[in-house]
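Apart from one protein chain that is not included, each protein chain of the complex appears where it belongs.
Letters A, B and C name the chains as they come in the text, with residue numbers starting at 1 for each one.
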């Protein structure tokens, strides 16, 4: 049995296989930020920060300039060589316009229609959606990377119960248990983690899973 | 009686009085380009060229760079010190958004509703409206500067007969005969050229002119 | 009044109850010196239109970074933003004290709605927010299907004042932004009645190439010099 860190690493490693050389990628907070660690040498991606960086670089003591360069979480950031800075209208134009190849983010709930809820829990203070709604409808490939359940309760539902962040937008769900393709007919399991039986995976999932005829082990 | 050049100079001179220090101004082709010659020393305006110059400068043999800098007529142009270059979407954003104080242009026909026709004559090849439709609806002050009649036929009509360039947009009409304010109640003559009688001016105008109680001579 | 004024003169332009757009993202690109002065001015009942409410602490230290000062001093009555989660005083004032009303808008729509006002457009037709509670926002004027896809019609956003901040502003008023501090400053400079721009440094005309100006001098009503104030 994997511990939480191993689980997160396992998920990130599998997500990394979804990215192609040259892709422009936006990473949500948390688990998705681990993904670049698992990219093979020959896959170079451009990380985009929706507040205005194309090609996020590495902050060092020397280049740190928090007054002028921050990431989407407000932390000091940097532009990589060959990257550029853009204003917010331009940045979200690129996002909505389909110029971001993939966004990888976590979810509180995701459902069989590819709808996602990850921004508010009613009764709690709304932090705000920031750029999440735009990224979900704009990115060509929306990958939800998350632990399969929350405290044993399914997060992959027939229909989200929390308020949507966006509807019909998710293209793939990757958890420690399986890889699901979101298709018009529903959630198709194309890979599974052999640590779990198909029955165990279905039991941890509220939505009904369609088993791909080409089902194979996650690796 | 003025000859044609004197008439055009007279109109341009009067139009110049409409501009205030600091105004951003777009000039149509022909007569309007004479206007800056008549600005007093203490009135500095920023000339805008809708294809991408804020602050049009003077082309010389030294700075001429027709490959990179042209005006809205496609002629070599230059940026003035303190000016800048902008792309077309930004430029027309400024125009539609009310950031241009005045546009001065000629007209084939202008009417009592402040509508203007100056871009096509049916049956002839349409050259295209270029930026005229945007300038007319966007500029805060739309000044039609033209000769009062064309070959003796009125150009200031009850209603335009040629296809509109824009409707309800003209704020002032300045000709060699008079200055007309376009108001909800119609065309109000606020100044006239004493070379002509009121009756002569009305006779040269199809639209009915309302005589301002403060009517004064053009100067 | 000249275009180049002191921070004190510029702050006096802002009356109680004004709507102000402030450029910046989590404090990056906020007009720090001007906002500090505004936070001490006692001006109140402001509508703040800003991506966020910044953070209680700046990345280089200091209490109440950028617009967080205005929230802390309870000068904001209405906040229109995309994300307020990093400033817990917003939750306190809006949920518990109920002295602050917050409207949340998706970040891309927010930028485009401000641009729309500045560019004279009637609204923004965006797929963002379709099927979500954004459809119920007072800033959403309805849903339209255009050639088979649903879009929300979002209202343009304007303000009495835009407070923008550039690393360099030349003596004509042209602005150049460093890093990603341009963010919302560029659209906001087009969408307010009066634009006040804070320069870290005021430079000679020509130091910013005419191609590299990002906010034209014609949009800027007043320039203040803020230096590297944090």
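Heads up, the rule we're going with is that contacts are C-beta pairs under 8 Å (C-beta built on N, C-alpha and C of every residue); 3 or more make two chains touch, one makes a residue touch a chain.
Note that the structure is a prediction, hence the values are computed from the model and not measured.
Although it is not drawn here, the omitted chain touches the following shown chains in the complete assembly: A, B, C.
When the whole complex is considered, the residue among A:34, A:66 or A:79 that touches the unshown chain is A:79. Checked against the full complex, the candidates C:27, C:123 or C:173 give a single residue touching the omitted chain, namely C:123. Across the entire complex, the residue among B:18, B:101 or B:134 in touch with the chain not shown is B:134. Taking the whole complex into account, chain C touches the unshown chain at residues 112, 119-127, 141, 144, 146-147, 149, 151, 153, 155, 176-179, 182, 209, 211-212, 214. Hidden from this view is one chain, which touches chain A at 24, 46, 48, 54, 79, 81-86, 92-99, 137-138. Residues 49-53, 65-70, 73-77, 79, 85-89, 91-93, 95-96, 115, 125-134, 137-138, 163-168 are the ones on chain B that touch the missing chain.
Here is the rule we go by: only the chains that are shown with their structure count from here on.
The touch graph of these protein chains is an open line. Chain C has its Cα centroid nearest to the centroid of all protein Cα atoms in the structure. Annotation: 35 Å between the Cα-based centres of chain B and chain C.
Rounded to whole angstrom units, the spacing between the C-alpha centres of chain A and chain B is 55.
Annotation for chain A: no residues touch 2 or more other chains.
In chain C, 115 are the positions where the chain touches two or more neighbouring chains simultaneously.
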